[in-house]
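One structure, as structure tokens, below. Some questions next.
Note that one protein chain is taken out, while the other chains of the complex remain in position.
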Amino acid sequence: MTAPSLEFNQVHIALHGRTLLALDARVAPGEVLTVMGPSGSGKSTLLAYAAGFLAPAFQASGQVLLGGQDVTALPAEQRGIGLLFQDPLLFPHLSVAGNLRFGMPRATPDKAAKVETALADIGLAGFGQRDPATLSGGQQARVALMRLLLSAPQAVLLDEPFSKLDTALRHEMRQLVFDQLRGAGLPSLLVTHDSDDARDAGGQVIELS
Amino acid sequence: MSLPRSCHALAASLPLLALLASPTALAAPDPGDWQSVVEEARGQTVYWYAWAGEERTNDYIQWTADRVAERYDIELVHVKLSDTAEAVSRVLAEKQAGNDERGNVDMIWINGENFATMKANDLLFGPWSEQLPHYPLTDPDNTPAVRYDWTIPVDGLESPWSSSQVVFYYDTALVDSHPRSMPELLDWAHDNPGEFTYARVPNFLGNAFITQALLELADDTEILYEPMQEEDFEAVTAPLWAFLDELHPLLWRSGRAFPGNSSELRRLMGDGEISIALSFSTTEASGAIANFELPDSVRSYVHDHGMIGNMSFMAIPYNAQHKAGAMVVANYLLSPAAQAHKQDPLVWGSNTVLSLETLEPDDRARFDDIDLGIATLPPDELGEVLGQPHPSWVDALAEAWQARYVGR
């Protein structure tokens, strides 16, 4: 897969006429751009904007480009941008395998085998039929990551994905996530207030105030 | 219909005039040609709007439905009402909306004020009832009750179905000797306060009680059978109000509440709250005993003066869609078989409107074989039947009663 790059071209977001944030950046395939800032600095607004969920109350200008294509006007599901939240948000009504299959493009051949391989990749072989609620926090986080990757996104947004894990697990997950993203050659945007996240990500860091 | 009354007799025999008499009669069946009526009725669905507060009545109507389906290929649907006036309202709403031909109501169980209202407002189809094949069995020439509904001329606009008479019933376990007149009832109430009540006016049984009281207490009852003149009302009804004013504080709940209808009254009797009640059906007590609603110590009685009685009828609205079917059903309801089944207290216990003298011996036997039940008075003990006064009197009485006793 030849991954494209993710660009933020003169992005400017305001609420009730007050500027929240301005960003102009380019993320190459396999790279992670980290945006840092305290609560209320507009980090989540940036993610909502990039993913296509910005509430109508905000006024935004600029463009999001994916592989040179302007996706700003596209609805969320057609942007090809995946999103990883703080919580794993595994669908509670589906099995683990059901969650993994959820995002796979319809034409994917031999879904069952792909799901098995993916589970084995994250050390959860044979967990397919399990109820996600019975998994540990770390296991759930891994399934969520794998679900994201199996949906074959062109770029990934990370919304403080490690903040709810305990310290030991957090380091391990960072390694796993960044390795996988790099391995897939995806451009990623990470927002966080944890400088350790930024360090492990290893890409450029932008501080919002 | 504003034809003079003499024209109706003519109209009965001349289909052409019948057409003129009824605004929607162009497509209406002609009761004079019975065979064609029966033909036309085949396959029709007849919606019969009938009061449904009594399960035995409902069962009997269902029994009828099974019979007419078998014999005449008519589907009879009982539209259950808690008040007959609902059907009158419906026909009125249809007329108001200009629905003069496709009315929903095919047949109504009706009498008295509802009939008077529908007749006065041209809401009825007809004349038709006197041409029914079974009509002669009522011996109309010798039975005025068939031709006058509460003194209003029937004029062939409704077909007789049931005859009823007011009777009192009392619990012999609680009452040693029952009153035999309104003054005696008052004396008894003095001795037994809180143990008697009647249905709330303007319910028909409540109206019947105050009318009965007036018939017993008034000096001149002739005048009650003429349309009421405003200037007579006070003088004629004065004894009634004196009687009621004295009676009410002695009633159940001191007259501050009344049961809504005959069945509620019966329930009070069954619960032991009162020990004398009244009914518009001579067999009600027997039926209720069989139903566990009343203790088997209950018996019926009548006042020495005689008791009010009347008939109830089948009428067809002017805009009914299935007039032929309705006529066939009404005719079947008048048959000796249907009338005898109805009179059986185990079935319903509602008195026949047929004159037994006119029947063939076989048909007569059907009636003679009926067991009337322990709490039913035999026909010879029912005493004289007093006719219903003119509806204008009953209206005025009900109104005056409410003005006097409501909201005090």
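Letters A and B name the chains as they come in the text, with residue numbers starting at 1 for each one.
Just so we're on the same page, contacts are C-beta pairs under 8 Å (C-beta built on N, C-alpha and C of every residue); 3 or more make two chains touch, one makes a residue touch a chain.
Just so it is clear, contacts and distances are computed from a predicted model.
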(message) Since a chain is absent, check the UniProt entry for it and pick the matching name: "NADH-quinone oxidoreductase subunit J", "ABC transporter permease subunit", "ABC-type sugar transport system, periplasmic component" or "Carbamoyl phosphate synthase small chain".
(response) "ABC transporter permease subunit"
(message) Among the chains you can see, which ones touch the chain that has been omitted?
(response) A, B
(request) Sort through A:Pro132, A:Pro161 or A:Gly203 and give me the one touching the missing partner chain. (result) A:Pro132
(request) Write down which of A:Leu6, A:Leu46, A:Leu66 or A:Ile81 is the residue touching the left-out chain. (result) A:Ile81
(message) For a quick check of understanding: of B:Ser36, B:Asn121 or B:Asn142, which residue touches the chain that isn't displayed?
(response) B:Asn121
(message) Considering the whole complex, not just the chains shown, which residues of chain B touch the missing one?
(response) 47, 49, 51-55, 58-59, 62, 77, 79-83, 85-90, 92-99, 102, 104-105, 112-114, 116-117, 121, 193-194, 200, 252-254, 256-261, 263-268, 271-273, 291-293, 295, 395, 402-408
(request) Pick out the residues on chain A that sit against the missing chain. (result) 51-53, 55-56, 75-77, 80-83, 85, 87, 89-93, 102-103, 105, 131-134, 147-148, 151-153, 157
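Criterion: only the chains that are shown with their structure count from here on.
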(message) From the mean C-alpha coordinate of chain A to that of chain B, what's the distance rounded to whole Å?
(response) 82
